[in-house]
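A single protein chain has been removed from this complex, and every other one stays in its place.
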Amino acid sequence: MTRASPETETDGAPKRRARAPRLFRQRSLLVGGAIILVMALCALLSPVMAPYDPAEMHPDHTLEGPSAQFWLGTDMFGRDQFSRILHGARISFMVGLISVSIALLLGGVLGLIAAYSRGWVDNLIMRVMDILFAFPFLLLTIAIMAAFGTSLANAMIAIGIVYTPSFARVVRGAALGVMELGYVEASQALGTSSARMMFRHVLPNIQGPIIVQTTLSLAFAILAEAALSFLGLGAQPPMPSWGLMLNEGRDFFNQAPWLAIFPGVAITLAVLGFNLLGDGLRDALDPRLRD
Amino acid sequence: MFVYVLRRLLAVIPILLGITVISYFLTRTIPGDLVAVMLGTNVDPQVAAELRRKLMLDQPIVVGYFDWLGRVLRGDLGESLRSGQSIAEDIANRLGRTAQLTFAAMLLALLISIPAGILAAVRRNRFADGTVSSLALLGVSTPDFWLGFILILIFSVHLAWLPPAGYIPPTENPARFFSLLILPALTLGFQVTGILTRFTRSAVLEVLSQDFIRTAKAKGLTERAVLYKHALRNAFVPIITVIGLNVGFLLSGTIIVETIFGWAGVGSLAITAINQRDYPVVQATVMLFALIFTVVNLIVDLAYGLIDPRIRYG
Partner (left out) sequence: MKKLWTAVGFTLLGLALTPALAQTRGGTLTVAQQADIVGLDPHTVSAYSSAVVVEQIYDSLLVLDEKGDVLPSLATRWVVGNNGLTYTFTLRSGVKFSDGSPLTSKDVVYSFQRILNPKTASPRLNDLGKVKSVTAPNPTTVVVTLEQPFAPFLTKVAGPLMAIMPDGYAEKADVNKVPLGSGPFKFVNWVSGDSVNLERNPNYWEAGKPYLDKLVFKALKDDATRVTNVETGNVDLIMSVPQNQVERLEKNASVKLSGGPGTWYDYLGLNQAKAPFNNLKVRQALNLAINRDLIVRTVLFGKGTAIACGPIPPSHWAFATCKEQVFNQARAKQLLTEAGFPNGFKMNIKVGADYKSQVNIAQSIQAQLKPLGIEVTVQPMEWGAFLDDVTNKGNFEGVILGWIGSVDPDDFLYYQFRTGEKFNFVKFSNPQADRLLDQGRSTVNKTQRQTIYRQLQTLLAQQAAYIFLHINDQYEAFTPAVQGYVHYATGSMRSLKDVWLRK
């Protein structure tokens, strides 16, 4: 949960020109893609796939270990943990997608404006981004949550705001690189409008870094939601959010350890999947890295 | 050189100001009736009115900001709404504990990640590289709040080797201090270890692929000599900068790790204050973490300028 992994920083850090072996690279794309595909399917199909309603209580089967009837055991109300984890995938993916979309939209627009206008506008935007960047990520998310109030919607907004500077930097950096290329200057000379130029020429050429940044940010957004919910600042009961389930499960750590183990496995898998996918995509897409 | 340092210092000032603005305004909007929270359900209107006046909650927010900034510049962070204690004093008591934990975690991360990263780079494409890279990625992906729980389950509950939580100053009982430090430091440092391993690996690989290394090899230097004399020295420059970035990661992490392990530092102070809507404390801790992070990165930047001969001052 650092600033969207320092490795993706464009300034200061070395560009990862030297990369993982080709075989390993393809493997990460494959494995990451497979994990995410399976989880996305779970998220989409959870109402059909889940053996029980995630809120359904079985008072005669409370705190039971994994069994044929309840694959991953039950919680204090006798709710089926497997069904809850499947439904939890929906929450994680929804939060991830919405919060990263917010960051992408805000950061993308700000980054493009900065790159295009240069001068004092660029300076102003990027200094504000620097200020947001000066706050450790999770801390800023928590502080924003404290100001907005606890809810899942606010968690998405907070995570989105916190990631905005990362996207602004990546988009601005990439756009500046593209704009220095001859053909953009040429079309500018021909009198193409700036908006049109941005959409026609600049955006298509900076897709690579944006896709990579988006994938890696999804990993961190899911982690951030889980952390907020774990701290009681995100999703609220009876929602089956993984972070919240972990928080609730902790109380039963010595009677029913599975209640805290499985949601943690789910979080780790989702984050790992997006990280692998992001790694693979970076090697495949980032033009700076192309051999 | 002097001009470079001065310019960097000047550039930090607007950021510092921005930090104070965000810290203040975010926390003044905390929802809910603060006085009701402080008094619990036991709200006597007369008592509530008196308290509201005492806390100057009727003041307009912009006036409040400049008033607050003035006091902060004089080193006065105000008092906790909850305990009535001086915040500056409280933070001074706790900062050492957070520093101990953060340093331990960073040390642990460096001790593991740098050799591991170098090993992976040197043994590129081989089994060692695959293992290290996979483990590092797993490290990056494991949530600290879950790892802490698993470590307590294994080492405190099942094996009973280490205490589950608590803090004791090292001056009082060094052995106990270290036994209490191990699990939280491991938990806090785990993700950073993953990040730094991955980074070290790519930094070393990058240097190894550069021309001067090829020249050195061509001059007939042994692989080992090339690695130690040239490659590592050059790879350390970017590694140092990334350590600076990861300090922010660790500071964020203390919020969760200190809470799980009952380590009474600034991180647990911050989350307790947020839970209790103790906004002067939230302001102070949020600002403090951002300041530390900014200063660490400033120092790293300046150090970077000193280490890397390619950067010119002027």
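Letters A and B name the chains as they come in the text, with residue numbers starting at 1 for each one.
Simple rule for what comes next: a residue touches a chain if its C-beta (ideal position, glycine included) is under 8 Å from a C-beta of that chain, and two chains touch if they have at least 3 such contacts.
All of these numbers come straight from a predicted model, not from anything done at the bench.
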Candidates A:55, A:124 or A:265 - the one touching the absent chain: A:55
Sole residue of B:152, B:250 or B:287 that reaches the chain not shown, by the stated touch rule: B:152
Sole contact to the chain not displayed, among A:31, A:76 or A:211: A:76
Where the unshown chain meets chain B, residue by residue: 30-34, 36-37, 39-44, 46-47, 50-51, 54, 82-85, 90, 93-94, 152, 156-157, 160, 163-167, 259-262, 264, 268-269, 272, 275, 277
Touch residues of chain A, complete complex, unshown partner: 55-57, 59, 62, 76-78, 149-150, 232, 236-238, 248, 250-255
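Methods note: only the chains that are shown with their structure count from here on.
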Inter-chain centre distance, chain A versus chain B - centres from mean C-alpha coordinates, in Å: 21
Residues of chain B touching chain A in the complex: 14-15, 18-19, 22-23, 26-27, 29-32, 121, 124-125, 129-130, 133, 137-138, 140-143, 145-146, 149-150, 152-153, 157, 191, 195, 198-199, 202-203, 205-206, 208-209, 238, 241-242, 245-246, 248-249, 251-253, 255-256, 259, 270-271, 274-275, 277, 282, 286, 289-290, 293-294, 304
Contact footprint of chain B on chain A as seen in their complex: 1-3, 5-7, 9, 12-21, 23-24, 127-128, 130-132, 134-140, 142-149, 219, 223, 226-227, 230-233, 243, 246, 250, 253-254, 257, 260-261, 263-264, 267-268, 271-272, 275-276, 279
